[in-house]
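Quick one: the structure is below, questions incoming.
Here the complex is missing one protein chain, while the rest keep their positions.
Chain nomenclature is as follows: A, B and C, assigned in order of appearance, with residue numbering initiated at 1 for each chain independently.
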């Protein structure tokens, strides 16, 4: 049974289209990379998956539960969904709001009411995993662009969500840092997490062999290829390289 | 005579170092790409160059004029500097503040008091150059990440500055859009503009053969190589590929 | 390209979470998000809701007209007068498109109703006449302000105030405030969403959270203030907004204002003859 199932999802912004009749199935443990032109709807899809918006039309099933506006209006259900899904925003600025990086990472676990010792453990672990231990006592909004990205991931990881949604997490990172992050994501996938990320860096992402879901400029899914399938289609590959 | 001359520039944030004793000379018509690890000081340097901050220490000469705190305190001098230097911020969100993309691009020329016909012309041209004509009537803050980047560049271009500072302009763009933008920048350079950009995409940027100024993690310049020099140093090149 | 040795995950990250859920009485975040979205929708409207091509008033005149109208309504206690003013207003309302008119009526009725609810208890204190008169006047005032709001953009308001010689520092502040309202509102909305994503349990200290939210908003806006202002300066801003020159006709202006001036005159001089 698919973990996430989207049937005929459309999303309309007040005067533009966001998504147009999408169908998508995602299984537990998948590593998915969303690609496509600017403005094709990748961020919109991630926001719908995270429950921040509800689709204008169509059906979104998460773990056999229909995620509707009514479901999300219930605070308890909403919480349960957010415990399972973590989202790193495209603009990480909006995501960091605490007084120190350590507090930022501790925020989620603290909400859960975990014992302080465990919270401290999680903070240390997450900062280490994202190579940002040395930022621990800095003020989040004063970090550089790439540093913010890493702290944002750490703060989401600390909640240990089963599904990780990442909106262009590689943006603004150096190539080396991109590789580190991809390796981390791969490790998380190996541990059973489902990872859905948007990215334009086909070259880098290819190394972790994700399943590519490719949007076209009309806000539709144009292709949906596993790494194995992609390997047999050199012309597709060439196209992606210059997308 | 160099257009921009930095001598022994340091910049200290309240509790971290931003830049450490930088020396740099930039000539009219240069195309410079700043590279380096996250948090190495690229954005800080661009902010100093644009006159947003003044260095804690050292000397910044622009067009034979020392840019000091006192110089910048004078509104007229400040304005003169700003007319020559345009900056696209790393976080484009802060840069877009009008109610429509067309107004956004028209803002600068209108402030300069140009006739309406010329303003309209500039708006059309700039939107075309950045391939964003179809965004004309959209609300800037509702654009997708990549669209914002292009509109931000258009709005700076409309002022026709002689020096363009671009903080990670390729971020969030598709590979195709990155190439378009680089081509545009190359054309601008050919027209005599000086271009200084920060980027992590060595692969893409290499195509336009810029001069690479490379920072190390200690906020210093580690290397300063023209494209020709780089071509003769394969080991440097390999290092940059994974930076 | 070689990927490095996968780093080992801590054990807590390898096991799935135990889902918990605690009851929560009300969700202030969701509530406020809705509010903000409404505000942003209103702010992002680049054109006035209603724009008449033939009869474009200069912004200062429409502001003046609004002032005169409200003042007249507030000053008079004569129902006949109010009737005339009401007719004038209704004439203006005719210019609205049907959908706009519906929108107008909805918000107008609602606000008038609220105003009436407040005054209603005074029925037992001072009798029905006061309540009626008050309701009538308030309704008219609300209608005229509502009409003004529907037909005026922020830019027009600014240039209107400017023509009326409002101090520059006020105009500047107002202009920046409107601009920023959009940006900060958007930022606040996004931050609330991000917060929402990590609100995996009811907030133990909702107020601390709100303090964090707004403290953060202030600091961020402080930083934004500097950057945006610099960005504006970098694009030629020098403390004065240069507006798109409005294409208005002085004769139209005067013509539209005439009925109001006549009314004012009648109001002032009519007093001696007992007209109102």
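Points worth noting:
In this section, contacts are C-beta pairs under 8 Å (C-beta built on N, C-alpha and C of every residue); 3 or more make two chains touch, one makes a residue touch a chain.
Definition applied: contacts and distances are computed from a predicted model.
According to UniProt, the chain absent from the figure is "Cobalt transporter CbiM", selected among "Cobalt transporter CbiM", "Acyl-CoA dehydrogenase", "CoA transferase subunit B" or "Membrane bound protein complex subunit mbxH".
When the missing chain is restored to the complex, the residue among C:81, C:154 or C:260 that touches it is C:154.
When the whole complex is considered, the residue among C:146, C:159 or C:190 that touches the unshown chain is C:146.
Within the full complex, the residue among C:8, C:22, C:97 or C:173 touching the omitted chain is C:173. Within the whole complex, the absent chain has one touching residue among A:10, A:28, A:99 or A:121, and that is A:99. Of the residues in chain C, those that touch the hidden partner chain are 25-26, 28, 31-32, 35-36, 39, 66-67, 70-71, 73-75, 77, 107, 111, 115, 119, 122, 125-127, 129-131, 133-134, 137-138, 141-142, 145-146, 148-149, 154, 157, 167, 169-170, 172-181, 184-185, 188, 206-208, 210-212, 214-219, 221-222, 224-226, 228-229, 239.
Where chain A meets the chain that is not shown, the touching residues are 99, 139.
By definition in this document, only the chains that are shown with their structure count from here on.
Steps from chain A to chain B, taking the shortest chain of touch contacts, total 1. Most remote chain with respect to chain B, judged by CA-atom centres, is C. Separating the CA-averaged centres of chain A and chain B is a span of 29 Å. Centre-to-centre, using mean CA coordinates, chain A is 36 Å away from chain C.
Residue positions 187 of chain C each touch two or more of the other chains.
Residue positions 93, 142 of chain B each touch two or more of the other chains. Across the complex, chain A is touched by residues 1, 3-4, 6-10, 12-17, 19-24, 26-27, 30, 41, 187, 190-191, 193-204, 212-213, 216, 219-220, 223 of chain C. Contact residues of chain B toward chain A in the complex are 13, 15-16, 36-39, 43, 90-91, 93, 138, 142-147, 150, 168, 171-179, 200, 202-203, 241-243.
The touching residues of chain A, when paired with chain C in their complex, are 14, 50, 52, 73, 75-80, 82-87, 89, 91, 93-95, 97-99, 107-108, 111-113, 118, 121-122, 125, 129, 141, 155-157, 159-162, 179-180, 182-184, 186-188, 190-192, 204, 207-208.
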